[in-house]
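Of the protein chains in this complex, one is absent; all others appear in place.
A, B and C are the chain letters, set down in written order, and residue numbers restart from 1 in every chain.
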Amino acid sequence: MTQRGTLGVAVIGAGRMGADHVRRIDEVISGARVSAVVDLDPERAKRLADGIDGCTAYTDPAAAMAAEDVDAVLIASPGPAHEAALLTAFEHDLPVLCEKPLTPDAASALRVMEAEQKRGHRLVQVGFMRRYDAEYRKLKALLDSGQLGRPLMLHNRHRNAASPSGFTTAMLINDSVVHEMDVTRWLLDQEITAVTVLRPTPSENAPEGLSDPQLVLFETDGGAIVDVEINVNCGFGYQVKAEAVCERGTARIGEEQSLVTDMAGRWGGTIAQDFVERFAGAYDRQVQAWVDATRRGEVTGPSVWDGYATAAVCEAGVRAQSEGGRVEVELIERPAFYR
Amino acid sequence: MTQRGTLGVAVIGAGRMGADHVRRIDEVISGARVSAVVDLDPERAKRLADGIDGCTAYTDPAAAMAAEDVDAVLIASPGPAHEAALLTAFEHDLPVLCEKPLTPDAASALRVMEAEQKRGHRLVQVGFMRRYDAEYRKLKALLDSGQLGRPLMLHNRHRNAASPSGFTTAMLINDSVVHEMDVTRWLLDQEITAVTVLRPTPSENAPEGLSDPQLVLFETDGGAIVDVEINVNCGFGYQVKAEAVCERGTARIGEEQSLVTDMAGRWGGTIAQDFVERFAGAYDRQVQAWVDATRRGEVTGPSVWDGYATAAVCEAGVRAQSEGGRVEVELIERPAFYR
Amino acid sequence: MTQRGTLGVAVIGAGRMGADHVRRIDEVISGARVSAVVDLDPERAKRLADGIDGCTAYTDPAAAMAAEDVDAVLIASPGPAHEAALLTAFEHDLPVLCEKPLTPDAASALRVMEAEQKRGHRLVQVGFMRRYDAEYRKLKALLDSGQLGRPLMLHNRHRNAASPSGFTTAMLINDSVVHEMDVTRWLLDQEITAVTVLRPTPSENAPEGLSDPQLVLFETDGGAIVDVEINVNCGFGYQVKAEAVCERGTARIGEEQSLVTDMAGRWGGTIAQDFVERFAGAYDRQVQAWVDATRRGEVTGPSVWDGYATAAVCEAGVRAQSEGGRVEVELIERPAFYR
Partner (left out) sequence: MTQRGTLGVAVIGAGRMGADHVRRIDEVISGARVSAVVDLDPERAKRLADGIDGCTAYTDPAAAMAAEDVDAVLIASPGPAHEAALLTAFEHDLPVLCEKPLTPDAASALRVMEAEQKRGHRLVQVGFMRRYDAEYRKLKALLDSGQLGRPLMLHNRHRNAASPSGFTTAMLINDSVVHEMDVTRWLLDQEITAVTVLRPTPSENAPEGLSDPQLVLFETDGGAIVDVEINVNCGFGYQVKAEAVCERGTARIGEEQSLVTDMAGRWGGTIAQDFVERFAGAYDRQVQAWVDATRRGEVTGPSVWDGYATAAVCEAGVRAQSEGGRVEVELIERPAFYR
């Protein structure tokens, strides 16, 4: 791969997420092409690959990664398959964009971390795409500027119109609040040290057995307090809001006001109905940033450390949900490699 | 009347507006009482007076104004009856709050102006109640502070859900836009020198024969340009908005955001359905300010000059509507008495 | 007192709060007058009384309450003096508007409750004035309408530009969060059953020794979760915001948007700098509602039970602050008298 050549990407996983990334690289992203699609289901891989000029279908990730025209790997397979795919990519020294979660638990994340460190240089960007959302980036830039002083609290709202079938109480933490865990760590540049979960009487909209909504609280090693309303059956739409309360002011994002109508006795606007509407731009920017960095020979964005730390906070969060009270987060010391 | 005694008020006119003022003085206003209610219809006057301790019903305004317990007059009868009531109040040297319009045309307003000047001191406050609205007052204070520099343009929106039956195209000017005429003169402290009216194809909501909405344009002697969307069958509610565009910034009022909901796929709030909801506070403050000033022996607020100037602009506006093009406003020179 | 006569009010306490109520009754309120001003400091009482026609100064509350022209009592003295003044008012069977707190602790509130019950009818309205704020009333009406379904969470922000000198960590609960306790109980029509307090590293704006800001959490007997950001040295102004998260939507208040400017590279508006600017209307409406009800021979508004229950939650809150963890609230069973 020359520095300015087109990046050949192998997409691992041809499900909903993988197919969306294939479409994105083909139609939206500049400087990359899909060279390989990998799926255990050969039919599914072939259907996706057939739509793309010069793209080959595989069932074996290792075979795809060994191909001449593959310069980088995008992992969008189910979480339990990530560890093996990552280790294979490391063998080929291929840069990886790995959808979140890095791996399903902290122990496996630690193994990936050790393997990456053995390569001697970073290879992995983890798919915490909120870091590429325009509004979150403005908030981050403002916090980093120091204009508002030190952050004291961070209030978050995370609402979905309805949870998909099969969604469990633990998934509220592992699939949903995991985003606020990453956002908290990134915005504040602090680690989360304890988690508490308060559970109101569930909403009538929540499926039988799902304790929804919940109020999830983080404490950080920088002395900040973070609250997250997670509310995955709110009924009215998809909303992600954040407000950082700092020593000299507050800043908030997440108010959608792009089209306001006055009609039938009401003023206001529509609420996005899913994360695609709210975060499509963030996904695009995430992949473009990864392609651009990879073509420059760099690895940027959320690291394996971020994937590991978030997995550890998730484990504490799920325990806090089920046991009640405050649960401390246990992290290994951060390797110099990830500083 | 001692300075701190309770002000006895005669309310002339027991229709909707008069009855509302009677209720206001009885229930809301501090330092005043309704001593007399006057209406040509003796039954209507009596019904209203009976609800108030120590209040007498009259059919003759002159008789009411001669009564011992009447210290001041509030005129809320139909416009054509104003001139006679004002002249009678002048004979008794009674302070007056006169509902707008002062009189139906500029010629009669001039006669009232001459009569008031003969008394040697101001007696009349004209009921342009927007000057007592909290938002307009903030805007006025900001403009007067000079922070924004000189006003260059003023954009206005004036919308009603539906026009009352019998509402004519001329009433768009005389009953509705008259408020923006007063607001323009007051906010900018400038006289209106010309009026132009642009008429789109009428809305399907407008009753047969009513040319609604319209875009009404003023030029002022201070070189400002003012536009007014008058739209009295907008269907969705009552809205009054203004934006002053100045040399160093703009300022706007009229966004109602006191309760915001997220529900059924939409965020936003309700729109007021009539002027009472929007301007109830302004009516209260107007009458309280008049009572307070009268008890101090002062006359403040919009003057007979304001009533006259607005009548002259209305006459130009109605001509501009019917004849098209730009119509100049003709005003007498402002008497020193009204400076 | 005849039903429609002017209500003669004795104001107990001539400090800042008392003086403000004297001015309010004199200048704003309809149907009431200040007949008596009581203060331990005879000079202070006299100075205030001298400005009002027919108003007498007293140093002894009992003497004032025994006066012919006193029909009702407004208690605005320091909290520790409330119990004695209330019991004296009960002896004279006088209706009372008692500034919050009813009394400084739950035990004394219980004694007042018993004494009032012995009179056989309610005499006391407690001064939780947020219930008279226009925005909170809209929110309450919306929740009561059932349109949004059952409330699940209530998020609150309570910010002051700076705390007065001598403000202690306990006063964050007793003087500030006490308002959210009342608001929670009133909006949700539920009792608070437990309090948890999370304390971030204090802001650099907080005076030495003051743990500010804090995140205070309530659980209610209806299964709702409530969070309160209390932040009394936020530096930028006075803000009170609330968002009710319900089964079918959310509703929020506290966004001040009455005048928006575009200037010097920024759009937006000013933030109120103290509670007077934000809640002046609520104080006026509270006193007017009390005067109107009293003249009708009724007692409405927050009751002694509300004063007691709030005192009990405050006690739990202060313990949660100092001891950490979750503290349960202990209430006696609610007497039928207060249902």
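We adopt the following convention: a contact is a pair of C-beta atoms (placed from the backbone, for glycine too) under 8 Å apart; a residue touches a chain by one contact, two chains touch by 3 or more.
Just so it is clear, the structure is predicted and the values come from calculations on it, not from any experiment.
Contact with the omitted chain, checked across B:E180, B:E219 or B:D306, is made by B:E219. Touch with the hidden chain on the side of chain C covers residues 234-237, 239, 256, 260, 262-271, 273.
Considering the complete assembly, chain A touches the hidden chain via residues 4, 26-31, 53, 134-135, 138-139, 142, 147-148, 248-253, 255, 257-264, 288, 292.
Take chain B: the residues that touch the chain left off the picture are 149-150, 152-153, 155, 196, 198-201, 203-205, 213, 215, 217, 219, 222-225, 227, 229, 231, 234-236, 245, 247-250.
Assume only the chains that are shown with their structure count from here on.
Chain centroids computed from C-alpha atoms place C closest to the centre of all protein C-alpha atoms shown. Rotation relating chain B to chain C, from a C-alpha superposition: 180°, rounded in steps of 5. Centres computed as Cα averages put chain A at a distance of 45 Å from chain C. Remark: chain B and chain C have CA centroids separated by 37 Å (rounded to whole angstrom). For chain B, residues touching at least two other chains, in rising order: 260, 262-264.
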